[in-house]
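Please find one structure pasted underneath; my questions will follow.
Selected chains only, in their assembly positions.
Order of writing sets the chain letters: A and B. Residues in each chain are counted from 1.
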Amino acid sequence: MIPAQTRRAPPALPEALRREVEDFHAAYADTLDRGDIEAWPEFFTEDAVYRVIARDNLEAGLPLCLMLCEGKGMLKDRAYAIAHTEMYAPRYLQHQISLIRVTAFDDAKVSAQANYVLFETLVDEPTRILQVGRYRDTFARTEGGLLLAERLCVYDSVTVPNCMVFPA
Amino acid sequence: MIPAQTRRAPPALPEALRREVEDFHAAYADTLDRGDIEAWPEFFTEDAVYRVIARDNLEAGLPLCLMLCEGKGMLKDRAYAIAHTEMYAPRYLQHQISLIRVTAFDDAKVSAQANYVLFETLVDEPTRILQVGRYRDTFARTEGGLLLAERLCVYDSVTVPNCMVFPA
């Protein structure tokens, strides 16, 4: 089972830091929802780890991921491939992200979680649920603002994401 | 018709209280989404009332509920039954909760509302919408933080929840 988060926000969590995390999510989702995939790696640190993993795999201790990028170079390669070389039907994505919660923080890092839903719309098809999951994030606090040092996307949905094109 | 809420937040609503309500929702949803059903009654007061009711029943003044628990003992019985004695296909739940609004508060209580969506994923099936509704809550302010004195889950969805296993 996924471990419980602490029930309350960490003591003395600054309001400004909560807002910084919320604004990060809004900008991140906005970038992907606009289809600006090549700007996506800029939300990560140089040595960031990005993984999209099925919840039952994670809970069973199986390492298999739907997407895995280690380091910003891999994120950029992935983004370039999606933008320029891969073949797929045109589609729109939209994120809903709620229940954003900071679970721990210090001067260097912030741990946070959030629930997300990805809605996908293909031309002439009704909008469908592509993926439902939660982010388990570690942000690095840098002079330029928050950057993802680790993003783990743990998704419930199993059937549909076989055709996942864009990152969560 | 469901009565209108006041359009603005109540005067002098403290930011800390807003955040406490938001954090409560995040912890409550996290507990159910992780499947930790036996921790669920701990979000309620000893004499709490928990009801899940269809919107058209509520608006017609009909008392029939999909779930009804009066007192923490009944909540614990229900949680125990779900965890240990009931038979159902394994499934994952995920909450989206947005538009959280505090409508009234004093030193002892907080009234609040929020919109929720429950997404359900059964093994090898696409994620589906289980229930769409809103919470109408009364929280008790205790030394240990907020606890639900009353949670009314008013759902729009009629067809699917015949097979509702977990609480909203």
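Here is the rule we use: contacts are C-beta pairs under 8 Å (C-beta built on N, C-alpha and C of every residue); 3 or more make two chains touch, one makes a residue touch a chain.
Just so you know, these numbers come straight off a predicted model, no measurement behind them.
Colleague: Assuming all chains share one sequence, and 2 are in place here, what does the full complex add up to?
Modeller: This structure file describes a complex of 3 copies of one sequence.
To be clear about the criterion, only the chains that are shown with their structure count from here on.
Colleague: Taking the mean of the CA coordinates per chain, how far is subunit A from subunit B in Å?
Modeller: Distance between chain centres, rounded to whole Å: 26 Å.
Colleague: Which of the residues in subunit B come into contact with subunit A in the complex?
Modeller: Those residues of subunit B that touch subunit A are 15, 19, 23, 25-27, 29-31, 33-36, 39, 92, 94-98, 117, 119, 121, 123-129, 145.
Colleague: Over in the complex, which subunit A residues touch subunit B? Could you list them?
Modeller: Those in contact with subunit B are residues 1-2, 4-5, 7-9, 15, 18, 55, 96, 98-101, 113, 115, 117, 128-129, 131-134, 156-160.
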